[in-house]
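Following this message is one structure expressed as structure tokens.
A protein chain is absent from this complex, but the other protein chains hold their places.
Chain lettering (A, B and C) follows the sequence in which the chains are written, and residue indices restart at 1 in each chain.
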Amino acid sequence: MAATYPNAQGRPVVLALIETIEKNKAYLSEIDGKIGDGDHGINMAKGFGLVKDRLGDKEIPLSEGLGLIGKTLMTEIGGSMGPIYGTFFIQMSLKAKGKPETDAPIFGEMLQAARSGLEDLGGATVGDKTIMDTLIPAQEAYQAAVEKGAPLPTALKQMAEAAEQGKESTRDLVAKIGRASRLGERSRGVLDAGATSGALILQAFADVLSA
Amino acid sequence: MAATYPNAQGRPVVLALIETIEKNKAYLSEIDGKIGDGDHGINMAKGFGLVKDRLGDKEIPLSEGLGLIGKTLMTEIGGSMGPIYGTFFIQMSLKAKGKPETDAPIFGEMLQAARSGLEDLGGATVGDKTIMDTLIPAQEAYQAAVEKGAPLPTALKQMAEAAEQGKESTRDLVAKIGRASRLGERSRGVLDAGATSGALILQAFADVLSA
Amino acid sequence: MQRIVNDPNRVVEDMLQGFFKAHRGLVEPVEANPRVVKYAKAPIAGKVGVVTGGGSGHKPAFVGYVGRNLCDAVAVGEVFSSPSAQVFFDAFKAADGGAGIACLYGNYAGDNMNVKMAKQLAALEGIEVKTVVANDDVASAPRDEPQKRRGVAGEVLMWKVGGAKAALGGSLDEVIAVAQKAINQTRSIGVGLTPCTIPAAGKPNFSIEPGTMEVGIGHHGEPGVLVSKLKTADEIAQLAMDHILPDLPFAAGDEVVALVSGLGATPVMELYIAFSKAYDLLKAAGIHVHRSYVGNYFTSLEMMGITFTLMKVDDELKRLIDLEAESTGLSQLAP
Partner (left out) sequence: MQRIVNDPNRVVEDMLQGFFKAHRGLVEPVEANPRVVKYAKAPIAGKVGVVTGGGSGHKPAFVGYVGRNLCDAVAVGEVFSSPSAQVFFDAFKAADGGAGIACLYGNYAGDNMNVKMAKQLAALEGIEVKTVVANDDVASAPRDEPQKRRGVAGEVLMWKVGGAKAALGGSLDEVIAVAQKAINQTRSIGVGLTPCTIPAAGKPNFSIEPGTMEVGIGHHGEPGVLVSKLKTADEIAQLAMDHILPDLPFAAGDEVVALVSGLGATPVMELYIAFSKAYDLLKAAGIHVHRSYVGNYFTSLEMMGITFTLMKVDDELKRLIDLEAESTGLSQLAP
């Protein structure tokens, strides 16, 4: 378990993210179908499929790999997820840029930047039944661990656990933002699609960065 | 069993015809659905339903009752059956007109007139898988019986049996005319809708006129 | 039955009520007969009256083609059943501007018989009626038995051409001649993916196995020429062109008007997907598409499926097809 992750090795990270989305395509659409329009998995898989094509078999630094994902999602997939995950990955990429290694504090900056970017863009916060219910507690758990001096893998583990809990928390929430917010009480009892894909993505980061 | 039928008593005849069509509405549409467009029962029931309304509770001579059916079907139901049964009943009505009683020869003229009217109108004959496969043998069996000096009820019985056989004969026929004729071999194996309603109508005549 | 109706036996009456209320100024009822829909400006003195008619359930056909430079009156039948002779006759009277009536309709036993009788009724009143009977469906009978072929979506192009010719002052014989030319040069075929339900019947009167499709299906669900497994849009377009092109035949250098219609429930998006391939096949065959219509032009209630129609055009037909027109089913401005 390495305490840092070399920026040069972006390819395995990008592939890990692509894999988790492809594996869960149907599941994510099914969740979105319950209170949304059932296309979340389709949208995400289409975007990450394009990333896969554009990556081809070339090696890529982590910062550029995340930038490639961000630009691709932003310009190609549309929906809510284009701007949201586009912003998410572009912000992470900017913070990773020029850093030979990603250590615990740097990844913390990356998460913080992603969180702020989405807060500005969508105006959602914890309790609105969106991706933010996964991202905000995950970022805060990570930050707390780092402040206690935890090494990268440990902090990532805390982040992944918080993400999972945050995702699960959306089950009991009434949507306040996005398509599902029109349903009021009827949106309670099912997971939020974006919160679910967010948890999958953060877990994939945790696994691959601490491998 | 009366050897003649009083022209004054048209009402029971009209009601008997209405009843047999109403009873078989679904059946006739189902048959038409196999090789046609599935509306034969609907068309017939709509027409005879209107006849019922127009008849109300008044008594009517046979000649006028048949004329009422003919005019109503001709002007109201459309489809193939409007002109076909319109012609059928109008021709019968014209022959019944002015006759105080319908005896065996008179009903023979009525059948003959109906047959010729349809031959002119539709140009169909035995073997084309239409109502004519019921009407022509029925009319000929009736005529043969009358020529052998059979009384009305007996001749009607022969007519009804020939109508039934004629209807059954359409099962093995390939349609040569009408909607079903486009199917060629695929029209074999099912009864023809018009031939079936024709048999029902002739049987109703046989029952009520010999009652 | 997931349908929006009141009394299923009165859907035609109820529909007509709404149609007249919705399109005041474009169409009008006639006193004589509630089953006739006439163009608000009809009859137009000195103009040939263009009339059609047929069973209901084919929206926008038939009433959707009543309007400017199109049909002057339409005879409305029950769902999937020919209008009565009386309705056709009253439609003739509603359209009669003194220059005769061009009755342009489709080849079905019921319509043939009712028009035949209506013509006689019109003759008694001194109204001259001439007819063109559409028979564009290549799947409904062999090439050497055109008199047995059904009229399908090609009727729309026949009405467009006949209506335009009449509007431009054509005589009855000229309108009939050009409408006949139009249908003679038109070929269609349909592919059905699901059955449809006549409201009064309450259930489909035929079935199409999921995963299969019926090639050559009729607008009333009349069985087609073959049932095959459901193919891709490209394969369906190929199949359609394979049936249509050799039948006329259409050849390199020809110009055509293409009409791709849905049968009702197939998303219009899918019509464009299939049209795209048909267009490519025509191009590859050296056939130029002068104008295209893609949408729901002649449907069968909520049936899923698609029809392909090609009309070979010369300068006269192009001019008539391109004339501006307005109706609820087909409106186009001058090019």
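Everything below uses one rule, namely that a residue touches a chain if its C-beta (ideal position, glycine included) is under 8 Å from a C-beta of that chain, and two chains touch if they have at least 3 such contacts.
Bear in mind that the values here come from a model prediction, so they are computed numbers and not experimental data.
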Which displayed chains the unshown chain touches: A, C
Residue, one of A:17, A:51, A:74 or A:111, that touches the chain absent here: A:74
Residue, one of A:37, A:168 or A:207, that touches the chain absent here: A:37
Per the touch definition above, residue among A:7, A:29 or A:170 touching the missing chain: A:29
In chain C, positions touching the absent partner: 2-6, 11-12, 14-19, 21-23, 25, 56-57, 59-60, 68, 193-194, 208, 210, 213, 230, 232-234, 236, 258, 264-276, 279-280, 289, 292, 294-296, 299, 301-302, 304, 306, 324, 326, 328, 331-333, 335
Residues of chain A in contact with the chain not shown: 29-30, 32-39, 42-43, 46, 74-84, 121-122, 177-183, 186
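We adopt the following convention: only the chains that are shown with their structure count from here on.
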Centroid-based (C-alpha) most distant chain relative to chain C: A
Whole-Å separation of chain centres (CA-atom averages), chain B against chain C: 33
Chain A-chain B separation of Cα centroids, rounded to whole Å: 76
Of all residues in chain C, the ones touching two or more other chains: none
